[in-house]
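This structure is in structure tokens; I'll ask about it shortly.
The complex is shown incomplete by one protein chain, all other protein chains being positioned as in the whole.
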Amino acid sequence: MFFASDNAGPAHPAVLQSVIDANSGYQSSYGADAMMDDVRAMVRTMFEAPDAAVYLTATGTAANAILLGTMTNPWETIFCAPMAHINVDECNAPEFYSGAKLTLVDAQNGKMTPDALRNAIAAEQTRGVHGPQRGPVSITQVTEDGTVHSLEELRALTAVAKEFDCKSHMDGARFSNALVSLGCTAAQMSWQSGIDAVSFGGTKNGLLGVETCVIFDPALAWEFELRRKRGGHLFSKHRYLSAQMKAYLTDNLWHDMASAANASCARLAEGLRGHNTANLLFEPQANMIFAELPRREHKRLLDAGANYYVWNGDPDVGDPDAPLTGRFVTDWSMTDDAVDQFLSVLRS
Amino acid sequence: MFFASDNAGPAHPAVLQSVIDANSGYQSSYGADAMMDDVRAMVRTMFEAPDAAVYLTATGTAANAILLGTMTNPWETIFCAPMAHINVDECNAPEFYSGAKLTLVDAQNGKMTPDALRNAIAAEQTRGVHGPQRGPVSITQVTEDGTVHSLEELRALTAVAKEFDCKSHMDGARFSNALVSLGCTAAQMSWQSGIDAVSFGGTKNGLLGVETCVIFDPALAWEFELRRKRGGHLFSKHRYLSAQMKAYLTDNLWHDMASAANASCARLAEGLRGHNTANLLFEPQANMIFAELPRREHKRLLDAGANYYVWNGDPDVGDPDAPLTGRFVTDWSMTDDAVDQFLSVLRS
Amino acid sequence: MFFASDNAGPAHPAVLQSVIDANSGYQSSYGADAMMDDVRAMVRTMFEAPDAAVYLTATGTAANAILLGTMTNPWETIFCAPMAHINVDECNAPEFYSGAKLTLVDAQNGKMTPDALRNAIAAEQTRGVHGPQRGPVSITQVTEDGTVHSLEELRALTAVAKEFDCKSHMDGARFSNALVSLGCTAAQMSWQSGIDAVSFGGTKNGLLGVETCVIFDPALAWEFELRRKRGGHLFSKHRYLSAQMKAYLTDNLWHDMASAANASCARLAEGLRGHNTANLLFEPQANMIFAELPRREHKRLLDAGANYYVWNGDPDVGDPDAPLTGRFVTDWSMTDDAVDQFLSVLRS
Partner (left out) sequence: MFFASDNAGPAHPAVLQSVIDANSGYQSSYGADAMMDDVRAMVRTMFEAPDAAVYLTATGTAANAILLGTMTNPWETIFCAPMAHINVDECNAPEFYSGAKLTLVDAQNGKMTPDALRNAIAAEQTRGVHGPQRGPVSITQVTEDGTVHSLEELRALTAVAKEFDCKSHMDGARFSNALVSLGCTAAQMSWQSGIDAVSFGGTKNGLLGVETCVIFDPALAWEFELRRKRGGHLFSKHRYLSAQMKAYLTDNLWHDMASAANASCARLAEGLRGHNTANLLFEPQANMIFAELPRREHKRLLDAGANYYVWNGDPDVGDPDAPLTGRFVTDWSMTDDAVDQFLSVLRS
């Protein structure tokens, strides 16, 4: 009954096996390992982007911050939703790597609205040299509310960005979960929807810790490499990152894992929907649910060993009938039994 | 015959096994995993420093840069040897994390001399607010020339630092190799020699990629944590770092691996010393050798499959008798056979 | 009829005379001039703060950014109103000097509300190391809407800051205008109201270009000096800054000039209030008015030579009856005739 985060589960055995297989003999370091050639080719194929620059980092914050640093000048501002990971969960890393600032754009269900984005971008740069200049737009897919932008929604946002000659970045920490949810291709959900660079996450979806940075304009490649090294994110024994990502891409393991996580989430959502005191705040589309339950039910679930975050209050202190929001995240390794056990406690 | 770097060899099987063992069920993320508690306790025991702050990073550049960022104000300068990794091999990461600059101190055999250090520190801050202010001293142990500071040499340098109220940092990417070489304790080679913070390396000595940052003044702990996160270096699935470091510390695996690497180096050094055209530039004390050989011998060795860096010229182009410097590094996995094979080619 | 900005008028003759008087013989540079001793003493007297650190900069952006850099760690966030100069008019200077970010707090009439501030501060630092940490609160006095915080309002905001151990900064680009408006002392409007550091502006109030930075905790003085120098803001011929500020403080010239500017503003406001198509958006309390007028009236005024900013639309293009907001700022040199001439055009 562990729903606290998709970064707390184990790595897939095939991923670990790939690391084990990589652990033999000498290999060129710093990304010159043979497996990285395979990874690069596989990512380009997956994204239908034969010229894309492809790099690995070990954390999602690094992926976002280095990409945004590469896409942003220090006198610019990055447009994002208020709940974006880059705003609330990266301890100023995007600002550190870019030297720039963030402009928060009104969002609904975790998604910036095109009108709010247009207003926010238009409002900048009306003061000449005095205000921050317009920088890139950063879109989170899956959103932090567990929703998924449709391709139309993505295109609407990147179209606004293009009106102002702004680039678009996708924080795809849960890219695979979104792909599975939409049933579309990586190309459709990225460059074909106007995205210029993607953090294609692996850590939350069954790897030990690897994200792929895909930059569709290869002219930015060398700057990315320098910023990655300057940030201390270039791995000497890079083969162990490559090995993970190669396993992830082989036979679409990413797809299987994301499908499993999403299916567990759907099973959980269905159970919650059928429960009279539960209220889903957003329509879950991937592997994350925000659900209101009375405080006493949270307490009962947590006491029974369920592990998840209660977002807006102490489950132990206060009116037992007051609704509190729980965040429930499922990962690839979640079993139906675990979900059912949780639902059974809920209903008991 | 792979002597290019100690970051190109495999991880020790016990390290990998620890990672495999860690890959089960859910674990709290971001360093709150149970194994990190073990690692912290083991590091404190090893360093005889019960209050030390202990953190893991995945790269040596990150370890150095975050530690130096924590120890340095942006208007200060960091004192180091010209050949220090932080000066030549980190693409401005220490400057990025600290906002400060580096002052290069004359060095012999990879070691700053106390007099040169005193002169360098004294020369700063003679201009009041105009010049950079005195920041920490960074000492590399094993040095980039493959030599090892004796405890007396370390104390002499940190004593100079203390004369000026400067802190001392140790870049210990090859800390274990130095410990084995000196036959002393980690405490002796660190805080008992006046060191305030250490990057205690594991990556070059048989891990997949983990360094331990040991800060003897726990008052700096929280700032380190924030700087690590802000740099994108806090791992969500931190257990895989903890697992590596735990294996490293268990039964002194670090000692066994460093001993093996140093022994291979000694075997190689002895063979080179016995060869009439070879000239060792420094007395190798750990796992790294700089040796001059005529260009034609380099060419012969490389053609035979030896893999190492020729430091100051193209082995294929130029006077065949001209001496060129080769750098030879041995790692824990190096076999006597590989060394002997190399020496046999050399002598043939 | 020049109401575009209070930074576009001339300096007061007494200020210029002081500069002329200072232009004789040799003087120690970099702030060691004799007049700076006078300025320091006069500022400490004015603020009733005998230990305050007192420094001069030549621009308001420098004053704000260096003060905030001194008060903020790079992993923190600075709380301010959305319309704050530091957010919209300094091209990321506060972020550049501090390494931190800004959190925008809901404001009414240019003033953060205590509840909104409390919510904003409380919301930060709920994510441990992941989110930005709580930094200082920055209050603009006179606000960017032309309103003035009462002493009670100031105390309410700084009390919230203190609840969370946050420091309070005052952007006092129009500090004198606010003092005159409130009829209180500099001490009352600063440290007695919980302010830790003030940018006490002179440029907008009759100087050529000088702001005084007053830091009530002298422990921050040396860091401020280093940050000022590192930012390139330490003047060699500092005497010319001192001379301006000395004139400003002599016989309360700042008070006379701010009184004149505020009086012109009141005269203008009264005229606008009496005009049937004008609508004052805020109750002007110092030297700045935001007034709605129909587009055709703006056009008529501008065509007649009035000089001011129309905030939200092109006066030449669009519905002639649509209301547009004009910003009108008066400076010390504004004459009654100029105000009356403008009002006469308006009424004609």
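By letter and in written order, the chains are A, B and C; residue numbering begins at 1 in each of them.
By definition in this document, a residue touches a chain if its C-beta (ideal position, glycine included) is under 8 Å from a C-beta of that chain, and two chains touch if they have at least 3 such contacts.
If you're wondering where the values come from, they're calculated on a predicted model, not measured in any experiment.
Set against the missing chain, the residues A:Arg134, A:Arg230, A:Lys246 or A:Arg327 yield one that touches it, A:Arg230.
Within the complete assembly, C:Ala65 is the residue of C:Ala65, C:Val129, C:Ile195 or C:Ala286 that touches the hidden chain. Contact with the chain that does not appear here is found for just one residue of B:Pro74, B:Gly202, B:Pro294 or B:Gly326, B:Pro74.
One chain of the complex is left out; on subunit C, the residues touching it are 2, 4-5, 7-11, 13, 16, 19-20, 23-29, 57-62, 64-66, 90-93, 96-97, 203-204, 208-209, 226, 229-237, 240, 307.
Listed for subunit B, the residues touching the missing chain in the whole complex are 74-77, 88-92, 95-96, 99-102, 104, 127, 129-133.
Take subunit A: the residues that touch the chain left off the picture are 30, 73-75, 99, 129-130, 133, 223, 225-227, 229-230, 234.
As a working rule, only the chains that are shown with their structure count from here on.
Interface subunit A/subunit B: over half of the residue numbers present appear on both copies, so the contact uses mostly the same residues. If you average the CA atoms of subunit B and of subunit C, the two centres end up 51 Å from each other.
One inter-chain figure worth recording: subunit A and subunit B are separated by 34 Å, centre to centre, where each centre is the mean of the chain's CA atoms.
Multi-chain contact residues of subunit C, defined as those touching 2 or more other chains: 74-75, 99, 129-130, 133.
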